[in-house]
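Step one of this worksheet: look at the structure below.
In this view, the complex is presented without one of its protein chains, the others remaining in place.
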Amino acid sequence: MNLFGVLEMGGAGMSAERLRAEVVTSNLANVETTRTPEGGPYRRRMVRFRAEVPHASPFQLAFERSTGGRSVRVDAIVTDQAAPERRYQPGHPDADGQGYVAYPAIQPVAEMADLLGAVRAYEANAASVQAAKQMIQQAIEILR
Amino acid sequence: MNTPISGLRILPAEIETGLGREAGAGPGFADTLHSALQEVDRLQGEANRETGGVLAGGTTDVHGAMIAVEKADLAFQLMLEVRNKIVQAYQEVSRLQF
Partner (left out) sequence: MSLLDTPILERLTRYLDVNAFRQTLIASNLANLDTPGYRTRDVNFQAEMARALEPEEAGGGVNGTLLSATPVAYTVPSLLLRPDGNNVSLDREGLLLAETQLRYRLGTELVRAEFRRLAAAIRGGSAA
């Protein structure tokens, strides 16, 4: 891998973190959502990151597996299987026979912290892209 | 440290010995130019390989290619200077009146 590979790796990190921010934002937006197309309340979603060897030729692959850096990608978006939070609201249209409404089990504070983490990681990856770009430019400057 | 001046050994000494000896005895003009050309060739090949590696998106790094290209460029300039000096020397010799 060379410095162009670093650009790609930073880009992969940025898109993975952006997807994470999107998922967290969707969790935050649906804190009170009791009705979904799948039925029942909204369920909290989480991203699962996986480190991966950047795409390369078979020879490079064997070589870089042992030495080089790792890129990242979102392996899956998993749904939290935690039971919904039941609140007593007899007048609510989605209330069950005993007057309880199932709300998503989402802690807004935890989601906000997660969102901040995603933003920070996004910025870190943007900085690494910026650094790689500057380094490539400096290497080209050797010819001037 | 190896200074560029000491590296320029192929220039005056060899031309002088070439001039001083019988024709064909030591390294002559042609040999000197030939070795300079070979050097240009070698570094140009290296530059091509390195740039090819960068263009193909391999493991070659940008600075490696840039350094190789700059080396090839300098080698070419060195060869040109050698050639100019040789031509100049030849013209001076050919103008000699006996």
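Order of writing sets the labels: A and B. Residues in every chain begin at 1.
The definition used in the following text is that contacts are C-beta pairs under 8 Å (C-beta built on N, C-alpha and C of every residue); 3 or more make two chains touch, one makes a residue touch a chain.
All of these numbers come straight from a predicted model, not from anything done at the bench.
When the full complex is taken into account, the listed residue touching the unshown chain is A:Met9, out of A:Met9, A:Val23 or A:Ala102. Only one residue in the set A:Leu28, A:Ile77, A:Ala95 or A:Met135 touches the chain that does not appear here, and it is A:Met135. The chain not shown here touches chain B at positions 1-2, 4-5, 7-8, 39, 42-43, 61, 63-64, 67, 70-71, 74-75, 77-78, 81. Mapped onto chain A, the footprint of the missing chain covers residues 1-3, 5-6, 9-10, 12-13, 16-17, 20, 48-51, 67-72, 117-118, 120-121, 124-125, 127-128, 131-132, 134-135, 138-139, 141-142, 144.
Everything below uses one rule, namely that only the chains that are shown with their structure count from here on.
Rounded to whole angstrom, the centroid-to-centroid distance between chain A and chain B, based on C-alpha atoms, equals 57 Å. Here chain B touches chain A in the complex through residues 54, 57-63, 66-67, 69-70, going by the rule given at the top. Residues 1-5, 57, 60, 63-64, 135-136, 139-140, 142-143 of chain A touch chain B in their complex.
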